[in-house]
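Note that this complex is displayed minus one protein chain, with the remaining chains in position.
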Amino acid sequence: MDIGFIGLGEMGAGMVANILKAGHQVRVWNRSPERAQPLADAGAQVVATPAEAFAGDAVFSMLADDAAMREVFNATLLENAARGLIHVNMATISVTLAEELASAHAARGIEYVAAPVLGRADVAAAGKLTIVAAGPAESIDRVQPLFDAMGQKTWRIGSLPQQANVIKLAANFMLAAAVESLGEAATLVTGHGVAMQDFIDVITSGIFPGPVYQGYGNAIAEQRYEPALFKARLGLKDVRLALEAADAVMTPMPVASVVRDSLMDAVAHGDGDKDFAVLGEVSARRAAR
Amino acid sequence: MDIGFIGLGEMGAGMVANILKAGHQVRVWNRSPERAQPLADAGAQVVATPAEAFAGDAVFSMLADDAAMREVFNATLLENAARGLIHVNMATISVTLAEELASAHAARGIEYVAAPVLGRADVAAAGKLTIVAAGPAESIDRVQPLFDAMGQKTWRIGSLPQQANVIKLAANFMLAAAVESLGEAATLVTGHGVAMQDFIDVITSGIFPGPVYQGYGNAIAEQRYEPALFKARLGLKDVRLALEAADAVMTPMPVASVVRDSLMDAVAHGDGDKDFAVLGEVSARRAAR
Amino acid sequence: MDIGFIGLGEMGAGMVANILKAGHQVRVWNRSPERAQPLADAGAQVVATPAEAFAGDAVFSMLADDAAMREVFNATLLENAARGLIHVNMATISVTLAEELASAHAARGIEYVAAPVLGRADVAAAGKLTIVAAGPAESIDRVQPLFDAMGQKTWRIGSLPQQANVIKLAANFMLAAAVESLGEAATLVTGHGVAMQDFIDVITSGIFPGPVYQGYGNAIAEQRYEPALFKARLGLKDVRLALEAADAVMTPMPVASVVRDSLMDAVAHGDGDKDFAVLGEVSARRAAR
Partner (left out) sequence: MDIGFIGLGEMGAGMVANILKAGHQVRVWNRSPERAQPLADAGAQVVATPAEAFAGDAVFSMLADDAAMREVFNATLLENAARGLIHVNMATISVTLAEELASAHAARGIEYVAAPVLGRADVAAAGKLTIVAAGPAESIDRVQPLFDAMGQKTWRIGSLPQQANVIKLAANFMLAAAVESLGEAATLVTGHGVAMQDFIDVITSGIFPGPVYQGYGNAIAEQRYEPALFKARLGLKDVRLALEAADAVMTPMPVASVVRDSLMDAVAHGDGDKDFAVLGEVSARRAAR
């Protein structure tokens, strides 16, 4: 297929590489053009403007946040796009913006699919993302081969794009709650002289298997917060978006508020670029340890 | 071996059954003697007083809470016990009581091992418990064959019995935090029209595998709170004990406080005997849904 | 003086009435023109557009929220205003918007003063407001006679307008925290059979004198939530703004998060138009009473 790809951060770069490997033609655009060079070497066509990328059979976008989305996908870009184009937005954005984008695309006859992903840069590079897609079924059908190139599993949630974003934000809230809980538990057990690693071994071999408790649990046990696989300030961004989405449906989420406070504590202490596991440090600081 | 077993609730009964199957002689005592009958049929010797059970090579106890422990394992019982007896307490008790029991046993020359378990009644019946043991290494060595009869894995934590209790309480806190988070996430996603089951399917197939997210997640998705596998009021008991243990080492645990409030809300609404998953109901109530 | 006044809600209407009484000429504008009639009878000149009001020596605004402010005080209005005009914004708005307005006015040579008020509609009608003013000192000097007509006391905070808004939001957060605490205390004492009124009498006659503890305390004791002097949904708006302002300076405010959750609970239960004291009801609901 002839596709465009907008946003070549760590995630986007890995995704494009896998699309190229699957044999598709890709026009890529990134604000900082130097990020595009390795992909050009791999066969991508680097274009100079978002508008040049926003064409073909389908366009994928993977930008950093709401602000970047609003700047690139402005009224002019949408007005000038071909009717029938499919735009698949894979970034983690607010539910509010997801709703606005769905309306704005519909008004111009552009198909809009939300397809946020679970998995970090290493998973993207490996083509093993979990993709949560929502939007018109026929549009998703058409881009499924691309999803298959980028991910190991696509969940199809329904026809309202923003619902995929809700799931993504709720999943990241769950992740944040688990890491905060690990941090609190670490401070509790070490306060009683128990090695955190012993605790992590017990729970991950039984009730809490899987990458979250193992990965973050071990990082907290070892007080290893760099290099960051998922930065605390990005975790804060997502918890804020989850709280905003909860606010919109008048839903108290007290654990989410606790985690937001802990993440702000981390960022205020200069640890925003450290790994999410730095919540263990925040918890220890509350107990002066 | 010739052992005693004190406390034949749902957990204890399953554990004794497996010990009998493994070919050991067991004297059993329970406050309500009728609970002992099925075990008598399976070969256990029912005795009339805790003192008769508190003899032999080793004695295991599995009572409901601190109060029951204090009542049975009083000074008189300990004074009259044979020196060198090993007492293995498998109940979930407070760290404070664990420390007191360790001292009281040591003062009378009785070995004391704390060996709380992870797993509910069905797991106990299947002999698949996870056992977290702390205490004198030789004592644990001697009772290891019994642990092997009751569980699939024994974690040996160290020589201070109370540290095993700390791990148990921290693990149950983690469980409580996960269920509370599931409840909050459920209210968020359903508020935006997403089916909770879809959300659970996405997270349990990827970042959150394992029995906790699947079991409680599905229960919340189906609003199925009975029969209770783990009652909300017992969850509240354990979160309180975790907070007490945290207080003793001056450790704030804000998520634990949130969960305690939610569990009190559940119990106040008459749902204390429902499953822990009823936290999903508490979360929904906060949002008037 | 020749002044304009934009926004004739309950607060604005009382303020204009006092300005008229003090002998000033006032051009008034309100989105719903019928609100202007009683003031016309009292001598105000009703104008048809914000632009007609946005002229003279000084213009005061008292609109409902950020959205209303943004709509009325758009680029066109500011472009067409006379240089040297003083705009005194008395509404409770976000710190972010206050900063934007300060810049936008400065760019057009319009003086901008933020002067949010403490006190509800009855206090405004009585001309007894407490005014918290920040902005250029000479501008505040010039409008001081108007402040004297509307309020009993003007606090001058500094030259950065948004700092007055910060104080207003922090004050409303304090209010919210006090009402939430009263609600929690009410549920505690009544749970032990103590009459809430007895408790309120004890604390308000000693450590907690003043209108907040007396007014809201009595309302909670009497479970009297209507008519609303300060609506729960407006309280929620202000706590949200306080949290936003805290977020901008990476400041965790856990009590503010608790109050936000309680206010969302109230609004979700259909009590948004009841008095702020309805937090007592939320607290009681958590305990199933």
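Each chain carries a letter (A, B and C) given by its place in the written order, and its residues are counted from 1.
Everything that follows uses one rule, which is that a residue touches a chain if its C-beta (ideal position, glycine included) is under 8 Å from a C-beta of that chain, and two chains touch if they have at least 3 such contacts.
Fair warning: this is a prediction, and the values are worked out from it, not measured in the lab.
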Sole residue of C:A242, C:L263 or C:A277 that reaches the chain not shown, by the stated touch rule: C:A242
Contacting the left-out chain in the complete assembly, out of C:N18, C:S139 or C:S181: C:S181
Selected from C:M1, C:A68 or C:L160 as touching the chain missing from the view: C:L160
Which of C:V28, C:M69, C:L118 or C:A277 contacts the chain that the document leaves out: C:L118
Those residues of chain C which, in the complete complex, touch the missing chain: 95, 118-119, 130, 132, 153, 155, 157-158, 160, 162-163, 166-167, 169-171, 173-175, 177-178, 180-182, 184-185, 187-189, 191-194, 198-199, 201-203, 205-212, 242, 245-246, 248-256, 258-259, 261-262, 283, 286-288
Touch list for chain B against the chain that is not drawn: 240, 247, 250-254, 257-258, 260-262, 264-265, 267-268
Residues of chain A (touch criterion as defined above) contacting the omitted chain: 254, 261, 264-265, 268-270, 285-289
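What we mean here is this: only the chains that are shown with their structure count from here on.
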Most widely separated chain from chain B, with each centre as the mean of CA atoms: C
Interface residue overlap between copies chain A and chain C, same or different (over half shared): same
Centroid spacing, where centroids are CA-atom means, of chain A and chain B in whole angstrom: 37
Whole-Å gap between the CA centroids of chain B and chain C: 52
Computed distance of Cα centres, chain C from chain A, in Å: 39
Sequence positions of chain B contacting 2 or more other chains: 254, 261, 286-288
